[in-house]
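Provided herewith is a single structure, encoded as structure tokens, for subsequent inquiry.
Let's look at subunit A:
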Amino acid sequence: MIEYVLMIIIILGSILSLMQRDLLKAAILTGIPGAALAFLYQYLLAPDVALTQAIVGSAIVPVFIALAVYKTRRVED
Partner candidate 1 sequence: MIMDTQLASLFTAGALIIIGIFAAVFLDNLIKKVIGLAFIGDGANLFLIAMGYKPGGIVYIYLPGMARDWFAQNAAYPLPFALVLTSIVIGASTMAVMLGIIMVLYKKHGSLRASKVLGE
Partner candidate 2 sequence: MNLLIPLMIIVPIICALFLNLLHKKDRTIKVIAILLALTLPLLPLLASYGVHFFGGYEPLTQNPTLSAGLPSLITGTALNTFHPAITYSFQEAQKLFLFILGLVAFLAILVSLFETRRPSGVYGFMMFMGVAAVSALILTDDIFNFYVFFEIAALATVGVVLVSQVKGNYETALKYMILGSIASPLLLLGIALLLGVTGNVNITDIIASLKSGVVDPQNPVILMACGLIVFGWLYGSGLPPFHTIKSAIYSKALPHGAALLQAFSVFTFIALGIIILRIFSYLPLSQMVIIGVSLLAMILGITMAILQTDLKRMIGFLAVGELGYIGLGLGLGTALGITAGLFQAVNEIVITAFLFIGFGTIYYQTGESDIRKLGGLMVQNSKVALLVLLAGFAMAGVPPLNAFQSKLLLIQASIQAGLPELGVIMILLSIVTFMTFMKAFHAVYMKPRPLDLEIKNDKIPRVTILALFIFLIVCLVLGLFPQVATDFLQGISTSLAGGIP
Partner candidate 3 sequence: MNLYDLIVKRIKDAQEADSEGPVTNVSTSAMLTAEITLISSVLVALIMLRLVNNVLMIVAVLVVLFAAVLAMPTMPRLKREMNDSINGMIFYVVLALVIVIALFYWGSLNV
């Protein structure tokens, strides 16, 4: 059951992050599908990939994007 919830979170989270006008919010919301993907990998019997994805998808990628947003501009023009 929980894996279906995770799939819905992934899809909705990705759409939500693309809909933000505030780019910093979009960057942080990118972490939601990333983390949900990590949990989904755990349910799909791939614990080692889940570990990597948890670090890359929910921490590194949002931080990179947030850094880029800090260095450029925060609100979409």
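As a selection rule, all candidates are chains of the complex that A comes from, given by their letters.
In the analysis below, a contact is a pair of C-beta atoms (placed from the backbone, for glycine too) under 8 Å apart; a residue touches a chain by one contact, two chains touch by 3 or more; residues count from 1.
Being a predicted model, the structure only gives us computed values, none of them experimental.
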| item | value |
| --- | --- |
| Neighbour of subunit A by the touch rule, complex-wide, chosen among 1, 2 or 3 | 1 |
| In the complex, subunit A residues that touch candidate 1 | 1, 3-4, 7, 10-11, 14-15, 17-18, 23, 26-27, 30, 33-34, 37, 40-41, 43-49, 52-53, 56-57, 60-61, 64-65, 67-69, 71-73, 76-77 |
